[in-house]
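Left out: one protein chain. Kept in place: all the others.
By letter and in written order, the chains are A and B; residue numbering begins at 1 in each of them.
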Amino acid sequence: MALNSKIPQGDIDKKWSNYKGHVKLVNPANKRKLEIIVVGTGLAGASAAATLGELGYKVKVFCFQDSPRRAHSIAAQGGINAAKNYQNDGDSVYRLFYDTIKGGDYRAREANVHRLAEVSVNIIDQCVAQGVPFAREYGGYLDNRSFGGVQVKRTFYAAGQTGQQLLLGAYSALERQVALGSVKQYTRHEMLDVVEIDGKARGIIARDLITGKLERHFGHAVVLCTGGYGNVFYLSTNAMGSNVTAAWKAHKKGAFFGNPCFTQIHPTCIPVSGDHQSKLTLMSESLRNDGRIWVPKNKDEKRKANDIPEEERDYYLERRYPAFGNLVPRDVASRAAKERCDAGYGVGTTKQAVYLDFRYNLINKYGRAEASKLGIENPDEATLVKLGKEVVKEQYGNLFDMYEKITGENPYEVPMRIYPAVHYTMGGLWVDYELMTSVKGLYALGECNFSDHGANRLGASALMQGLADGYFVIPYTIGNYLADEIATKPISTDSKEFLDAEKAVADRITTLMSIKGTKSVESFHKRLGKIMWDKCGMARNEKGLTEAIAEIQALRKEFWKDVKIPGGINEFNPELDKAGRVADFLELGELMCRDALDRKESCGGHFREESQTEEGEAQRDDENFKFVSAWEYKGESEWVLNKEDLIYENIKIAARSYK
Amino acid sequence: MEHYNMNLTLKVWRQKNSNDKGGLETYQVKNISSEMSFLEMFDVLNEQLISEDKDPIAFDHDCREGICGMCSMYINGRPHGPWHATTTCQLHMRAFKDGDTIVVEPWRAKAFPVIKDLVVDRAAFDRIIQAGGYVSVNTGVTVDANATPIPKSDADKSFAAAACIGCGACVAACKNSSAMLFVSAKVSQFALLPQGQAERESRVLDMVAQMDKEGFGSCTNTGACEAECPKEISLENIARLNREFAAASLSSEE
Partner (left out) sequence: MAKESFFSSSIGRKLIVGLTGLFLISFLVIHVGINALILLNDNGETFNAAAHFMSHFWLIRILEIGLLVGILIHIALTIRLTIENRSKRPVQYAVSAGNANSKWYSRSMGVLGSLLLLFLVVHMSDFWWATKKALYITKEADNPYEQIITTLSNPIFLVIYVIGVFSLGFHLLHGFPSAFQSLGLNHKKYTPIIKAVGTAFSIVVPGLFAIIALAVFFGLVQ
């Protein structure tokens, strides 16, 4: 099937304004007759639902948590990018566009990314107007910090809780619409299928997680904002409940899945401490502003970190990438950490960790600055440490506290131990310029879609994309579709298509419950995660991926024969909820491995060992792989690959170098 | 830090659904690592219950990094357990020692009915926000973000109030089941910012009215909420709420 990405004609910097100028509109009286279903209440979902409600559409919004405010966007720490150039350091829309394309290793669609950079500035205005308390300088103006893969300071932040503040902003806008009656909110509800009528998405089947009852909901359009699928790895920085189910059901109903193998492994997470581990915790990328990453030069180093002298430390990022140093993009930093640990230089009991050390900047950057402010001449080291600590505390206090709670070590005294962990999925449902999937009337926003980050996302860009899609893109693009739907009367949820879809969902739940096997859902999830991490993780090769596909298929069979789910259907039953999600992960995992196997090049977060330079850097193959893989579901273990060629008219593609 | 393993006795509140009476059940867990989080210890217990063909314990949790506000256990008489400024998911088993008995109950408040076991319904918080916990601004404003400078100290105070995660520990800790800390945090966030001024009076009146309607108790200034708040939201916010409410109430024309 030919993919039509519907990219508007014209110059890159005019495409979006041209589109907005010519897009079909729906008049206010008609908007009231049009119903939209939004699934998910993270940054994309909450902002979309609120904005569509403001416009006058009748919106229903669903989330599986007990409140929209709990969605996992809340956990984003470091910040949100915007091309405001408040720092006068040479930033511009073009530069943000360029950095994002380059950061994504030239696997993102130019037009989408440029639009993202354009609306980034509106996001900050909008959030400030909502009362989001961003960090400010003493003069009262907004402060910025720098993030990886970038040489300007364009990241807006609120301590280490930027995602929380942005989500609460969107959540409050959403709750305002709920109060006004334009949005109806369904919490503790999980979407379990998309209902398609005559080739168009017309509603969903949702399950009330408290009573276990299935519900049928109609919508003229369905907007999925259900986040990423990093939990396929079992251990990730995602929330426990983050899942692929909504996107996967859409995929099985005809929405293509774009670049499923593009996953981001974040370099600075707290290492795994044992088999009991249920999730991994991120230490914000912003820490790399001031933390230096190193391992000992000796393989069998027994000394404590602070006892290892300077000349026996290998600051490997500064050594390999002098231009960007510790602020190289995430994929590069992660691979470099893995390389050192694999070579036997890792630290800590498991040897699967590297040091992130603040002492140098604590003393030399902050300590000295404070000392000179206070007029202390020739300060001794103890004084510098004391003064520096205060500043570091103000900047990263909450992260340091979190580290100490988890590890029992004080990062002001000893270097943090960190290791890469699964964090974000660049892949997702394939969407066109209007964010519509390959199913008419079905949209995907935020991390749920594949569109803006190519093969690697830059730090502080996920928040930007979620809010861009929800606040500023979908309100325009959905109108273009709904303008032709004003004559469509609400379809009865007693129609055959709704009843059939509900029955299929009910049957699947009954089947799951009737297996009554011997192994818990959790045990299957763990095993799937191990296969994915070992064979489709930071480094991938043909042999491993081929094995992984067979192993996942076998595991899936075993799951459907031997899974044990306690409790009943019509009650609050988290184990049953989880079983449905793991069942979907068991299908997605296979597709990810197939995609990774098919993409024989290395690019961004996808590193094929067969495709690397002599220095061990990722080797892209633009001649053969400059395309988006859009997988079409045909049946169990059967997919057809559709390709969307990526055309770069404004950026000259080159080898990505951070040296 | 030395790692160690421990055996524990757990007394956990079990309640099938909102109509069930419920009661404490006793469980034993063995070989719990001091490196585990409290919820990972519960994962172990639940796997054990599943293997024994028993119903696992329902508890709310999601991000497990102390920010979503979903986790909500009352541990040994304290919301979120013994550590200061820490959510249940960030509480680690290092806080306990071999042979300890741990009593785990759900949040208890008329406004937070139990759904099952340790899971409670906190929708009342959403309804309080719906009553006025926002700035009424539609998407698409064109005022530049830097058009109005905001003194850093105000922005910082506003942020400190906005850090509330809406977990409900304040209500659980308060002997009156008062939601004043939660409401005051949201009212303060906006009262401190220029963007919040237009609706300053109606916001505080509406939110307090909704708070009272939801069946939360009133504040008697014991300070338990502040002491137990995982985000260290200050009592200063409650004083500000009192102030804002009195001023708005007296000047209101209704």
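Here, contacts are C-beta pairs under 8 Å (C-beta built on N, C-alpha and C of every residue); 3 or more make two chains touch, one makes a residue touch a chain.
Predicted model only: the values in this text are computed from it and were never measured.
Asks: Given that one chain is not shown, what are the shown chains it touches?
Replies: Even though it is not drawn, that chain still touches B.
Asks: Looking beyond the chains shown, say which of B:100, B:121 or B:236 touches the absent one.
Replies: Reading the full complex, the residue touching the unseen chain is B:236.
Asks: Looking at the full complex, which residue from B:67, B:89, B:119 or B:211 touches the chain that isn't shown here?
Replies: Final answer for the missing-chain contact: B:211.
Asks: Can you name the residues of subunit B that touch the chain not displayed here?
Replies: Counting over the whole complex, subunit B touches the hidden chain at residues 11, 13, 24, 74, 76-78, 82, 103, 105, 108-111, 131, 173, 175-178, 205-206, 208-212, 215-224, 227-228, 235-236, 238-246, 249-250, 252, 254.
Methods note: only the chains that are shown with their structure count from here on.
Asks: Per the contact definition, I'd like the list of subunit A residues that touch subunit B in the complex.
Replies: Per the stated touch rule, the residues are 47, 50-51, 54, 65-72, 74-75, 84, 86, 122, 124-142, 158-159, 161, 163-165, 168, 171-173, 175-176, 178-179, 185, 187, 210, 237, 239-241, 273-274, 276-279, 281-282, 401-402, 405-409, 471-472, 475, 520, 522-523, 564, 566-567, 571-572, 574-575.
Asks: Any idea which subunit B residues touch subunit A in the complex?
Replies: The touching residues are 1, 16-17, 33, 35-37, 39-40, 43-44, 47, 49-51, 53-56, 58, 60-70, 83, 85-86, 90-92, 94, 115-116, 119, 121-123, 125-126, 129-131, 133-146, 149-152, 155-156, 158-159, 162-163, 165-166, 189-190, 193, 195-196.
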